[in-house]
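Below is one structure, written out as structure tokens, with a few remarks after it.
Just one protein chain is left out here, and the rest sit where they should.
For clarity, chains are labelled A and B in written order, and residue numbers in each chain start from 1.
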Amino acid sequence: MAVRTLELNVPTAGKSEMLDITGDIENALKESGINEGIINIFVPGSTASVSTVEFEPGLEEDVPRALDKIAPFGPNYAHHATWHDDNGASHVRATIMGPGITVPFAEKKPILGDWQQIVVIDHDTRPRERKLVLTIIGD
Amino acid sequence: MAVRTLELNVPTAGKSEMLDITGDIENALKESGINEGIINIFVPGSTASVSTVEFEPGLEEDVPRALDKIAPFGPNYAHHATWHDDNGASHVRATIMGPGITVPFAEKKPILGDWQQIVVIDHDTRPRERKLVLTIIGD
Partner (left out) sequence: MAVRTLELNVPTAGKSEMLDITGDIENALKESGINEGIINIFVPGSTASVSTVEFEPGLEEDVPRALDKIAPFGPNYAHHATWHDDNGASHVRATIMGPGITVPFAEKKPILGDWQQIVVIDHDTRPRERKLVLTIIGD
């Protein structure tokens, strides 16, 4: 058994736009030297999430639209009074969706459905450079 | 420390109906030979989720009903234009809830509350055979 901690840096667009990082995760696993186990993908930061999706243009619209119902972007957040900030909705979305996921892998490849990609969803109100932490544990 | 990867196949009903898999998880842990650690339960596929619930008939109605508010089944999804599909709501629900959970165990038993069961929630619009991946890591 071994553990490897890696960093992955990606540019994101914000407003809950999704970014497909499946290829990066596949590369990290290939290079890790670990064959079978789990990979935890975590965002240090309080306005982004990690999940999976069938990554295609329709759902790239549908997922942010559903999040607009739970926490619409706009002025009505107590958070804004604290920092004179505009991203209360971003924080709320990130807390409800959570900061990361854990994905199984075998033969150095993530075990995913045929139409399932791993995505970072950046809820912030502006483009950012995001650091993700990948922790690979296995044999 | 050891890692074991298992597959669990279950028939699901769809439309976010929940299926109690606690007994299956208990059996997998018993047979794994690993005493203490974590079990990751993951759905390869982009229209289902894993979570916990007090599994009883009232909540079997209440949970899908709350998801209807976030992403109602119906025609208004850009996803449908991509594939002439009808399950945009299923994808959105799965992405927001995430594809899996990680549960601690000790003495080969999951550490759960007295009224807490582990469930697969299949959001798809039709019954399916679902494959789940169980990854057990521990001592």
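In the analysis below, a contact is a pair of C-beta atoms (placed from the backbone, for glycine too) under 8 Å apart; a residue touches a chain by one contact, two chains touch by 3 or more.
Here the structure is a predicted model, which is why all the values come from computation and not from measurement.
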item: Options A:Val10, A:Ala106 or A:Val133, residue touching the unrepresented chain; value: A:Val133
item: Which of A:Gly14, A:Gly98 or A:Gly113 contacts the chain that the document leaves out; value: A:Gly98
item: Contacting the left-out chain in the complete assembly, out of B:Gly23, B:Gly74, B:Pro104 or B:Pro127; value: B:Pro104
item: Subunit B residues that touch the omitted chain in the full complex; value: 1, 36-38, 51-54, 56-63, 66-67, 69-70, 96-98, 101-104, 106, 111-113, 115-116, 119, 121, 137-139
item: Positions on subunit A where the hidden chain makes contact; value: 1-3, 5, 40, 42-46, 69-71, 77-83, 88, 91-92, 94-96, 98-100, 102, 133, 135, 137
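We adopt the following convention: only the chains that are shown with their structure count from here on.
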item: Inter-chain centre distance, subunit A versus subunit B - centres from mean C-alpha coordinates, in Å; value: 19
